[in-house]
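A single protein chain has been omitted from the complex, and every remaining protein chain is retained in its original position.
Chain lettering (A and B) follows the sequence in which the chains are written, and residue indices restart at 1 in each chain.
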Amino acid sequence: MSEAILEAPGSGAPETLANPVEQAISALKERFPEAVVDDPRDGYSGLVVPADKLTEVALALRDDLGFDYLSSVTGVDLIEDGKLEAVYHTYSIDKGGSAVVLHVQVDRDNPVIPSLVPVWPGADFQEREAWDLLGIQFDGHPDLRRILTWDGFHGHPLRKDWKEPFYEEDTKPFGSRWPAGGVLRAEELNPYGQNVQYPAGWVPTGDEYDVETEMYAITGADLAYSIDASQQMKTDKITVNLGPQHPSTHGVFRMVVQLDGETVVDLKPVMGYLHRNHEKIGERNTFLGNIPYTDRLDYLSPISNNLGYVLAVEKLLGSVVPERAEWIRILTVELTRIANHLWAIGFLLNDLGALQTPMLYFYIERELILDFFEALTGARMMNNYMRFGGVAYDLPDEIRGQATMEFLNELVHERLPRAIEQGDNLMTHNEIVRARSIGVGVLTRKESIAYSMAGPMLRASGVNYDVRKAEPYSYYEQLDFDIPVYYNGDVYDRYKVRMDELQQSLRIVRQVLPHLQATEGAPIIDGKPSYAIRTPQPGEAYGRVENPKGELGFYVTAKRRSSSPERYHVRAPSFINLTSLGKMCQGHKVADIVVILGSIDIVLGEVDR
Amino acid sequence: MTTSNTGAVAPGVTVPEELSNNVMITNIAKLLDPAYNWARRNSIWPMVFGLACCAIEMICTASSRYDLARFGMEVFRATPRQSDLMIISGTVTKKMVPTIVRLYNQMPEPRYVLSMGACASGGGPFKEGYNVVDGIDKFLPVDVYVPGCPPTPQALINGLIALQEKIDQQSIATAPWYRKDDPTAGLVPIPVLGPDLVDLRQLDTIKREAAKAMAEQKQMEEETAVSPKPPDTQSYEIDKDKQ
Partner (left out) sequence: MYGLGIVRGMAITFRNFVESYLDDIFWWGKGGRYYNDAALQVRQSLKGQGVVTVFYPEEKLSVPERFRFVPFLVTDDPGPGQKWGHDWCTSCGICAKVCPPQCIWIKRGTQPNGRPKPEPEQFFIDIDICMNCGLCAEFCPFDAIKMDHDYELASYDRTTAHIHDKERLSKPISYWREIAPKKAEAEAAARDFAESNKKKKKAKDGEGGDEPRLAEEKVRQLPYRGEYY
């Protein structure tokens, strides 16, 4: 893409007008001469914007050029240049296509960048994350606190000179494993015998961060009677804590809710209880070694995560994927989507209080899909299936005593449609479900774009945006399927979108099966797989896929001939979808919070990474 | 010669030779244990407590295909006060561990801990991460470890059966709970979050290490006239300002 940009003259030849990205870039360069320039680095695309012009550029992109969707915000530590960089990916909802990428570089010792929250509220959590992990200060951010670690944590862990307690070497493989590897638990080297370290000379004073009180102070619960209480009943303002251990939070997630009686005034999500340092570990791992880690992001749809990551790295490596591998990829990814949505819908009803019944029905079907994955990849959940340039295994001979193609045909033609229809009958017209979910947690079209929502969240608010159509990857262009869109933006519509997506995924799988039959015996990987992959060129790559939860993006940068990523960032749909949780809950009752959260369909592995 | 066929001899009791085949000396615990253990092993109520990916397999174990109800364990309780078993199903992070310890302390005795998966047992694939606790056994007494990443539902059931077997071995007389003399005996001090996780039982070590580091730093300062501050302390101070 970078070459194409270099060719495009600012004057705007007719061909360049065809590509909205080039068009927008040349328009920006015209509007901000000298300030905005092409990224000069090898293998990088997009623009370099000075920090003081960022807000203006963002406004121009959003309002005038149609790039109204801020997908990802992240930081990069350019330690060799003494700089910190923020990277923004913006897309056009209407035109689709690829991203206009903005790079903002600031001094490492004084990293101040204007916050984009006033332009895109969806930048909120992502900027907080960049502050937390890299120490980039976003000027004008309404609430710049740590988000994944805790207040008082020492240092910014994703900076390249920050070392964790169990630090061994900068990149894997570690030299101590072979040829003279005496087994050692890492604890044995640590003076505390645990995975901890403290700043030199730090002594505990006794007033360390108290998890309980700190959050309440932030929401500022000034106890007072409600101003607009009805005549009959006066209500108290109270602050209630849900989580991190709460059956409704789908994992370890915490919400501090400010209530006026039973009505939610404000809600602040607190996360990081499952922050597993995916990115820091990812920057140590070899490219190949990251694939099984991506399984553990959104652990309900591991194969889709694999796909997003290998797409990003394949861009760096320039691999070509053989035909059969592409079909298998689509097959597995769509089955993953079905398995995920079965889970999500089952859980939604659980959140409504229909304890377990629909969930149990759906899990039987999910187990059958997992049976297929187990026979194909070797594991029920952590599939570790995609490889750069293909997939790891060909289809198995048999699944539970049935020939593979026969199994798949029966699954997608008989078993799953029957189960989905049963679920549909069970829930869609159920009056209680409707009463509890229609009009609850509404997000308008405009808001959902501004909050960078993705996936079913976006499509339930009337935005027809799906990466599979907007920027098709794999063979999705050749497939015939629809994007379900609903317009009310409430919990019920999200449920409907998921229900319809189940049907669409089945439709896709049905189209894929004949191709699988036709390509029987064809190669499934490009070239000879190697465990020591090195990037031929330096550069950045952003691979995104439409995950069941929304747009999953992997931002990977690498140096020339490096064996592990220089920067590895995950644009996690669950995480960013949570940005709007507070907004959606306002004005609803406590019991609705659970349902609204359930309708986002979060997975904490991905939220906290 | 043998005093009793159960092998337990009450202190200070001698049985005449001629009666030794007719008298069984035992204690209440010996008689009650089978019944008591039988009741406990078949009604272990786990807590609804999912941490990470392993929790998904735990839910699958509880649902149709594997059906924990066969073991009397289907009653997943949402509150620690009503649960007997804490299945640590996933990665334990530093931010989460104070809550886990608090929950454990809130569980009534007898309480069991099952560590499910590589992460809970020893940090798992994320062990090297800065926010990961390398094994819940650093804080809680773990009864059963189930390896795997994730353990399949059958592996988890295998671990639960191992727990039942362990319960079968226990005796009321020697069990570590219901301690009247020291009711807080089983409680674990709740760790706090400082610049890193602070295990309160390690305060002395931390202070000692800090003193050592200070001494080293001083020595360094003497050796080199200008001593650059280590980056860690620097950024910590930035945070302090923000608070």
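Heads up, the rule we're going with is that a residue touches a chain if its C-beta (ideal position, glycine included) is under 8 Å from a C-beta of that chain, and two chains touch if they have at least 3 such contacts.
Please read these numbers as outputs of a predicted model, since none were measured by experiment.
Engineer: Of the residues listed, A:190, A:263, A:430 or A:586, which one is in contact with the missing chain?
Structural biologist: A:430
Engineer: Considering the complete complex, identify which of B:155, B:175 or B:188 is in touch with the unshown chain.
Structural biologist: B:155
Engineer: Determine which one of A:181, A:318 or A:353 touches the chain that has been left out.
Structural biologist: Final answer for the missing-chain contact: A:181.
Engineer: For subunit A, which residues touch the unseen chain?
Structural biologist: Answer for subunit A: residues 168, 172-174, 176-185, 285-286, 288-293, 296, 357, 361, 364, 367-368, 371, 374-379, 382, 384, 387, 390, 392-397, 399-402, 407, 410-411, 414-415, 422, 425-434, 521, 523-525, 527-529, 531-532 touch the chain left out.
Engineer: By the contact criterion defined above, which parts of subunit B meet the unshown chain? Give residue numbers in ascending order.
Structural biologist: 64-67, 70, 115, 118, 121-128, 135, 137, 142-149, 151-155, 157-159, 161-162, 166
By definition in this document, only the chains that are shown with their structure count from here on.
Engineer: Taking the complex as given, what residues does subunit A use to touch subunit B?
Structural biologist: 135, 145-146, 148-157, 161-162, 164-168, 185-187, 191-204, 208-211, 244-247, 250-252, 272-278, 280-281, 284, 292-293, 296, 299-300, 356, 359-360, 363-364, 367, 380-382, 604-605, 608
Engineer: Using the touch rule from the top, collect the residues of subunit B that touch subunit A in their complex.
Structural biologist: Listed in rising order, the residues are 48-53, 55-57, 59-60, 63-65, 78, 90-91, 93-96, 98-100, 103, 122-123, 125-134, 138, 149-150, 152, 192-199, 202-203, 205-207, 209-210, 213-214, 216-217, 230-233, 235-236, 238-240, 242-243.
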